[in-house]
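One chain of protein is taken out of this complex; the other chains stay put.
Here is chain A:
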């Protein structure tokens, strides 16, 4: 298919662009296969380049011959284009609609994007499972790498290489895979060096109504327990939901078959409930007219912060079981690709200082989200303005990022990165020139040959010039476990994401700059004092030598 077929009018002059907090810009609008470009053709005015894939929904209006297109983006921005001429306007609108909803992944921009920067390190090879395993292997010999899923035959949503208990062979793993939802047998998610305890994750056990059991499954997870110690299974669903799942062949671990495990049910919402929550929240944030009571009641009704609290609480609970109780943990919900990953990754943010560094956080995203098979393609297909309401669309990853932001706010010095990294990840998960977030799992990515045909996000981010934007000037390595407060009074609306386009952040940005200046100045002065001290000391020794020859 040629993009040209979809572009009926490639260029319109005298288009006026309206954006919040910017003066209107008049210029020429161009449509390309992947971008909507507006250029005023003046040197000092910024051009607008908008990826079609970032467009969530459009509205059109006509007043006489003047057409107006309102473009609502997946990053929640809303812009308005005034286009002279009804036909041009209609053409542009239908082209945008077609181009922003292309079905085929291989037509997406990452397959066409040619980087203008020098690749220092290929991001596709930055985070290999073997390397991750090496970090553990010095501390433990109880775990091994398994290549059982090499051809994605055992579990289509798992990566080719997983970490499993040494005592369990590949044959047993194949059997366990038939007992777990989607073939997602329990694998290692996190190894806590402090006490050798682990977090594992999996899909739900397929017990069904007749209480099926699987000896290999029991053996696998028991292999992680120390003699006489109990472990915890955290089911992210409430008990009744887990019980209902049995009717569809799913279920939960029966006490009788897992006597050494204590099961805890939490209730983290999934799917469209989260999507609706996002839609309501963004709606409330965009409405500037309502009064105080209405704002508070809409904020409450969106339930967004309730979801945040629930996810954070469950992650804290997992971290607590591991670190305080010294117990191993298995976490799963239904598929083990959504709430499960939220909990396992947040628990690591709390427990593991490395995951609070830039590299470590990227590794965490790579390991616990991309390789672990979070279906990004489905979940991030649409955002807050969508009308389609597909069941598989859900801001699961955004909720995770929001939770990280909440912890970052409470421990502003313990993270090597700042809020910008989280915002950047949110943007790229929904629309990007990089291939990293394409596809739903490693198997799909492999088939799409993303490594050969697209650029990795990490290749771009991990260059010094980019990294400096994401560095937290307050960072000071904190090797401790960080326990956030999950009280409603301590949780806040993530303004950097949700109010980003609704208010000017000029004064806040200036204050941030001033803070950076103070920190930089401090470093400068300390360096200077050190040099002067040394100089003085040298002079004093010289004097001493002169004095007593």
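Annotations
Assume a residue touches a chain if its C-beta (ideal position, glycine included) is under 8 Å from a C-beta of that chain, and two chains touch if they have at least 3 such contacts; residues count from 1.
As a working rule, contacts and distances are computed from a predicted model.
Per UniProt, the protein behind the absent chain is "Myotubularin related protein 6"; the candidates were "dolichyl-diphosphooligosaccharide--protein glycotransferase", "Thioredoxin reductase 3", "Myotubularin related protein 6" or "Potassium channel domain-containing protein".
Interface note: of A:37, A:167 or A:482, the residue touching the hidden chain in the full complex is A:482. Considering the full assembly, A:320 is the residue among A:146, A:236 or A:320 that touches the omitted chain.
Screening A:63, A:256 or A:292 for touch with the missing chain picks out A:292.
Residues of chain A that touch the chain left out of the display are 262-265, 285, 288, 290-297, 299-300, 303, 305-306, 308-309, 313, 316-317, 320-321, 324, 409-414, 474, 476, 478, 480-493, 499, 502-504, 507-508, 510-511, 514-515, 518-519, 521-522, 525-526, 528-530, 532-533, 535-536, 539-540, 542-543, 546-547.
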